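Here is the structure we will look at, set down as structure tokens.
The other protein chains are all here in position, but one chain of the complex has been omitted.
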Amino acid sequence: MAALLDIKGLRKQFGGVTALAGVDLTVNEGEILGVVGPNGSGKTTLFNSVTGVHRPTAGTVSWRGRDITGIPANAVSRAGIAYTFQQAMAFPGLSVFENVQIATEHCSNTLTNRPWTTPASLLEFVGLSGLSGEKAGILPFGRLRLLGLALALATRPSLILLDEPAAGLNDRETTTLVHLVEQFPEHGISVCVIDHDMKLMQMLCRRLAVLDFGSKIADGPTADVLNDPKVLEVYLGGAL
Amino acid sequence: MKSVLLRGAVVALFLGAVAYPALAQDAADTIKIGVVAAESGAFVSAGHTLPAGVGLAVKEINDEGGIKVGDKTYKLELLKRDDRTDISTAIAATQELVRDEKVAAIFGSETHDFTLAMAKITQPAKVLHFAGNSTLAKVLTDSSVASGGEDHYLFQTEPQEFQRSGSTARGVLKLLEPLVGHPLKKSVLIVGNDATGQFLSSYYLAALKSEGQEVPDIIFYPPDTTDFSPFLTRAKSLKPDVVHFWYNGDSTLTALPQALELGVAPSYFLFGVDPGIWKEQGLSADVPVAMSCVPVCWGESSNPKAKAYFDAYFAAGAPKGVTSSVSLLYYDYVHFLAEAWEKAGSLDPDKTVEALKTLHHKGVVSDDLAFNATHQVTHATEVCAAAPGGDITCAMQEPPADAPKQ
Amino acid sequence: MDILLQQILNGLSIASVITLIAVGVTLIFGLTGIINFAHGEFLMVGSIVTWLAVANGISFWLAILLAMIVVAVMGFALERGLFRFTLERPTNGFIVSLGLIIVLQHIVIFFWNANQKSIPRPLNTIWEMGGVRIASVRVMVIFITAAVVAMTFVAVTRSRYGRALRASVEDRDTAALMGIPVRRYITGVFVLGSALAGLGGGLLIALFPITPFTGGTMVMKGFAVALMGGLGNLTGAVVAGLILGIVEGLSAGYGFSEWTDAYSFGLMILVLLFRPNGLFGGTSGPKMA
Partner (left out) sequence: MPASHSFRSLLPVLILLVLLALVPLLSPSNRFVSLAISAGINVIALYGLSVLFGQTGILSMGHAALVGIGAYTAAILARDFNIGFWLSIPLAGIMAAIVAALIGIPSLRVSGHHFVIMTFAFGQLLAIILTNGGDYTGAASGLDVQQPVALFGLSIDVLTHYYLTVVFFVALSAIASWAIINSRYGRTLRAIRENEKLAASLGINVGRHKIGAFIVSGVFAGVSGVLLAYFLRHISPSQFSSFPSIYLALMVMIGGARLLLGPLAGGILVAFLPELLNLDPVQSRILYGVCLIAVILLLPNGLIAGIIAGWHKMFDRRAAQPSEPAVEREGK
């Protein structure tokens, strides 16, 4: 499988603080990769440096072989990488339908083999059809997350980066989320998820990368990584 | 669909209610005269003098039984419209007076560009239009005032600028020289940078030079300046004998104390500041200060009739201000117009214009008010001078015969 | 040489007047989130009260105190009566303040006409050092401004209230959660800003004659300085005030005098372009949309 996203030696400095100390990571086509690590390990900074929210201090990010290091956020989305934000975001003053409509109107790639291309089908897929007329601002937190997912999908991405997608969701909502995300690879959408909810990551990801203080300490099949002594020592403070 | 139609209809009704129909038909034998001026908004200090001056004249004429035109006697009806220091309101008021009320004459407004916009309405409608903006000279040319021209019915109630500037410059220098004690050779102008300031200073500069003055600099300041010290220091660096402040009375009175503070020059000239204000506000200066008023001073005047006029003017309730004398630019010309109607024996605009151009009217400002070929008045200018710490002497200055070579 | 020195001194004196206005603006604008374009009219009311007091024989210093109290009370009434309802939507506060401009100007015209008003100068001595002259009344204004800015600086940055205040602007809800009586602080700062406007008005009429419309033009420079320095940032207001004052002094003195205002507006655009949140960074002020 060709490497879809290839990150090499990515560094990010905020003043004196080193958030990322040279991380290498690849995401392959059709894969669901998990990135875990304790709070402050640089997970979100990794995402932000790829998606153009921050400019990386050093290192390269290439997408299907093309160097996209530091390109602006809207160019990243046009290249086919979609992402949701840690704090679920939407266009609060606009109706749910209009939120998704805007996202579908700005997808520039002409990939037609994507299932959810119309706002109605997207809302149907994430289960928000009933609220399409409501203002997005009044949605409860869980539904706001689902709307964020719908917005990301609406840009017909080839890779979707999910930043703590299950944060703030109850168990029932988490299972529906997992059920949705599992279908992505069948429709040509690779996934990379950040979270520290190990139960969720075990259900969802076949491969795990672990970050600690801005550098990658493990990368491999989920079962092996979870038994890796280094990971256990750093992450779980002792045997599982 | 129904509710949508209803919604549109209600809003339209609100609009319809505002379109009140034209006023009731006026009484048989009255002539309507309109005044458009700023009675509110930023120009109210200059604007309020217009309705006050015209109102006084109209009252006097009606008290004397009105005017006899042909075989009928008419009373004058004054219609005052506030332009709220906004050009759209001034235009609307003019349209109303010209087309709805069908006034015979319009006086106003105090602002240069309002007057020009108003003239575009009054002139095609053959309505006589009197305004005291000196900058009207730019549009009043031989061709524009000829019959059929675009300003045939427009009259400027101020002297041609070269005349006023000429007589003012001569008066200022003549009055200040004895008080200062040495000949005055170098002058500096400090002028507000707006339409009137730019226009007046170009003529006054020529007038000073023709009086033999060396004028190293004209310093323009933004119209609403309050702190003049940088401009004044710049003037001081040129070591002038006289600093001439033009034209807005309020700005000049703001600048003078700062000039005295910095000791800029051995003498000053304040255009548009009335000795009445000088005394009212208890102003004093350690150096001679000359003043001139547009057209005659109300505080201290060598013109006997001025005192009687201003007593009546202030008695009618107008506040004593720097611009109170501007009312005379309108008061005299209501009487002038009345006399023209009586002489022409008809209210026909063209006949009235001919009468106005031939008449010599005995007014307050001068016993021989007359319009020249380009519809501008010629009369002397009054210049006063206050010696340090005290008495003010005023004198009328005759204008130069012709414009100094440009 | 003395002319240059004089121009710098002029610039300093202009700076003190603008800074005094900017301090009131940066407090209200930056720390309460209320957009009060009528701050200039608060100044003018301060001048009118001083003028009325002095005209009735009250000493200048008492008159200034009276002006501060009257404008503070007016500020309190207007904040409680009007601006309290526009905290949720600051742009409505902007409209209320536009209405206030017209109302305050024309009330003053209604009672005391639109003519220029002035008071005899409280201090008349003029000091001269080698061709450079400065009026004692201007030095007085510079010192009072410096004192006022220092006191407000301590009150806003060093004291408990000041920190709580800045917190409440950053995030009103969180501040309320932490037990900060946000509503009372906003009223408090608005009244303090109004009192400063009263003082500014009193000092203004000591320097120049004023008309009911003087406030409007002066306050725009105050807004410019408050924003250039950084909203709610007092050091910023002082430094930006100094820069604007000196630039205005020198440009009027040496540049093309009719372009004086153009220099200060041009300077402001440049500063904001390179320091989008003001020289010293301040709060982003009330929300816009």
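Letters A, B and C mark the chains in the order given here, with residues in each chain numbered from 1 onward.
Just so we're on the same page, a residue touches a chain if its C-beta (ideal position, glycine included) is under 8 Å from a C-beta of that chain, and two chains touch if they have at least 3 such contacts.
In this text, all values refer to a predicted model and were calculated from it rather than measured experimentally.
When the whole complex is considered, the residue among A:R55, A:H106, A:H179 or A:K230 that touches the unshown chain is A:H106. Shown as candidates are C:A77, C:I95, C:L123 or C:A150; the residue that touches the absent chain is C:I95. Screening B:D29, B:D100 or B:D402 for touch with the missing chain picks out B:D100. Interface note: of A:V36, A:V61, A:A90 or A:L122, the residue touching the hidden chain in the full complex is A:A90. Interface residues of chain A facing the missing partner chain: 51-53, 72-74, 77-78, 82-83, 85, 89-95, 97-98, 101-103, 105-108, 133, 135, 137, 151, 154-155. Hidden from this view is one chain, which touches chain C at 29, 35, 37, 82, 85-86, 88-89, 91-92, 94-96, 98-103, 105-107, 109-110, 220, 223-224, 227, 231, 258-259, 261-262, 265-266, 268-269, 272-273, 276-278, 284-289. Where chain B meets the missing chain, the touching residues are 3-5, 7-9, 11-12, 15-16, 18-22, 39-41, 44, 82, 84, 87-89, 91-93, 95-96, 98-100, 112-113, 116-117, 120, 135, 138-139, 193-195, 197-199, 222.
Heads up, the rule we're going with is that only the chains that are shown with their structure count from here on.
Centre-to-centre, using mean CA coordinates, chain A is 74 Å away from chain B.
Put simply, the C-alpha centre of chain B and that of chain C have 35 angstrom between them. Each chain gets one centre point, the mean of its Cα atoms, and the points for chain A and chain C are 50 Å apart. Of all residues in chain C, none touches two or more other chains.
Looking at the complex, you find that chain B touches chain C at residues 40, 42, 44-45, 48, 193, 219-222, 224-227, 229-231, 233-234, 236-237, 249-250, 253-254, 257-258, 261-263, 281-282, 319-322. Within the complex formed with chain B, the residues of chain C that make contact are 3, 6-7, 10-11, 13-14, 17, 106, 109, 113-116, 118, 120-121, 126, 128, 133, 135, 138, 204, 207-211, 213-214, 217-218, 248-254, 257-258, 260-261.
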